[in-house]
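The complex appears here without one of its protein chains, the remainder shown in place.
By written order: A and B. Residues from 1 in each chain.
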Amino acid sequence: MYGNSQMYGKGLRPLSIATVLAFAVSLSLIFFYAPLETDQGFIQKIFYLHVPLAITALVGFVVGAIFAVAHLRTDNRKWDAYSYVAIHISVIFAVGGLITGSIWAKASWGHWWVWNEPTLVSFLIVFLLYCTYYPFRYAIEDRDRQARYASVFAVTAGAFVPLNFMAVRMAQSLVHPRVFATAEGGMPGSMLLTFLVSLTAFALLWTTLLKFELVAKSAAGQVRRLRLALDAPGTASSSRIAPEVH
Amino acid sequence: MTPSRVAFAAILGKDLRSELRTLQSLPAMALFAVTAFIIFRFGLDRTSLSGSLASGVLWATLLFAAVLGINRLFVAEREEGGFDAIRLAPIDRSVLFAAKAAALIVYLVALELIAVPIFAVFFLDSAAALGPLVLVLVLTDLGLAAVGTLISSMAVNSRARDLLVPLVLLPLVVPLMIAATGATEPLMIVGGPGYHRFGTWLMVLGLYDLIFALIGWAVFDFLLED
Partner (left out) sequence: MPESQDQERPAVAVAGLRRDYGDRAALDGVGFELAAGATLVVLGPNGAGKTTLLRILATLLRPSGGEVLVLGCALPKEAWKLRGKIGYLGHEPLLYRDLSGRENLRFHARLHGIAGAAAEARIEELLAAAGMDRRGDDRVADLSAGMRQRLAICRCVLHRPELLLLDEPDSNLDAEGREAARELIGPGSGHTRVVVTHDPERFLPEADAVLRLGIGEAAAVT
């Protein structure tokens, strides 16, 4: 029984250390190495949090969809737990992305929210869709069915993400002057380096949190099953708990 | 195996016959749409609409009226055992998805046959936009039917059926509504229908229809398992 927990825990320690190191390097670069942007000054540095947070969240949603496909194909509940945790952490990252984006918008454009920035608007719509994952999931009582429907949701929403970005971008009647060029071009080398290191740090953090959550769930599941085996009271199973790892 | 064509006709025919007999969904959808127009008349304080305002009022109303029908799409299967009956029959399960989507398209077309002319009479200066609008309506109905059927089939097996359909459906149809309103807006500008980026928007609608029809077809099997 303990073997399970250790299996999920495998690699958690080196991963955590790598995450901490990556953040140390990333923050040093952000504050001491990356150049001050001439127009916006210091506040521009929030870019190194905002964009990696948003990118990690979006990639995380797609990873959640891939786990969901694995669940539907193999019928192994482990993948449902992976998908759930991936989406859960990505939603938290998305909240961070929205808040940092809003602060950046206020600093550079003077408004907390701007409708003519298509990436921001698309991101909000995707975020709202994934927020409905929780009420959707917990409204289904049967555990197997809940897992299957949640996977179908994750697959559908995963396909929705690119479609939504395309439609929102097309809806902009005039191309808004981008304050910053995207990572592909126009960015000075030092900024690009800082950005990439920061992105790596957030991707590592996402992976660490995923692993951590899975270990915690696996342990909680074992405790509950042991209690059940001992016939302890107060262990009534409910559909309103996150999926477990077996 | 029963041929899919036969099973499709059987399920669609059964649904339309039930609806014609009980009139549970359609009158509610139509009444809702007309009442919403009246609320917009006073809410916006306008007696005539054009351009983006016209297109927004039309599509918001049609979408929310559609939600009423989508909510009820699988209620009979759930409450009267249709899911079990269909799962016991030697048919391809995806046929149920196709037949229900087809039934929903029929409801949506019927709704639009009533609501769009009334909208034109209430708010539009000329009926010239209605011809090309048919294309937009048809393509949007296909997308709504695909997503609506998928969500409705899941929501009906939950304990929050009427809540989940709008909750999950609305974010999912945002791209569809962007394209539909984008195509409709130039059709309704003052001075006759315009076709600014009309073809592009129709292509977005078509792409959306295709993607969600494929997803629905592919995942529907999993939704019927128990």
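By definition in this document, a contact is a pair of C-beta atoms (placed from the backbone, for glycine too) under 8 Å apart; a residue touches a chain by one contact, two chains touch by 3 or more.
Keep in mind the model is a prediction, meaning the values are calculated, not measured.
> What are the shown chains that the left-out chain touches?
Taking every chain of the complex into account, the missing one touches A, B.
> Among A:K106, A:R143 or A:R169, exactly one should touch the missing chain; which is it?
For the chain that is not drawn, the touching residue is A:R143.
> Considering the whole complex, not just the chains shown, which residues of chain A touch the missing one?
142-143, 224-225, 228, 237
> Touching residues of chain B against the unshown chain: what are they?
1-3, 6-7, 9-11, 13-14, 17-18, 21-22, 76, 80-82, 84-91, 225-226
FYI, only the chains that are shown with their structure count from here on.
> Counting in whole Å, what is the centre-to-centre distance of chain A and chain B, each centre being its mean C-alpha position?
Taking the average C-alpha coordinate of chain A and of chain B, the gap between them is 32 Å.
> Where on chain B does chain A make contact in their complex?
Residue positions touching the partner: 150, 154-155, 157-160, 163-164, 167-168, 171-172, 174-175, 178-179, 182, 200-201, 204, 207-208, 211-212, 215, 219, 222-223, 225-226.
> Using the touch definition from the top, list the residues of chain A that touch chain B in their complex.
Against chain B, chain A makes touches at 72, 125, 128-129, 132, 135-136, 139-142, 144-145, 148-149, 151-153, 155-157, 159-160, 163-164, 166-168, 170-171.
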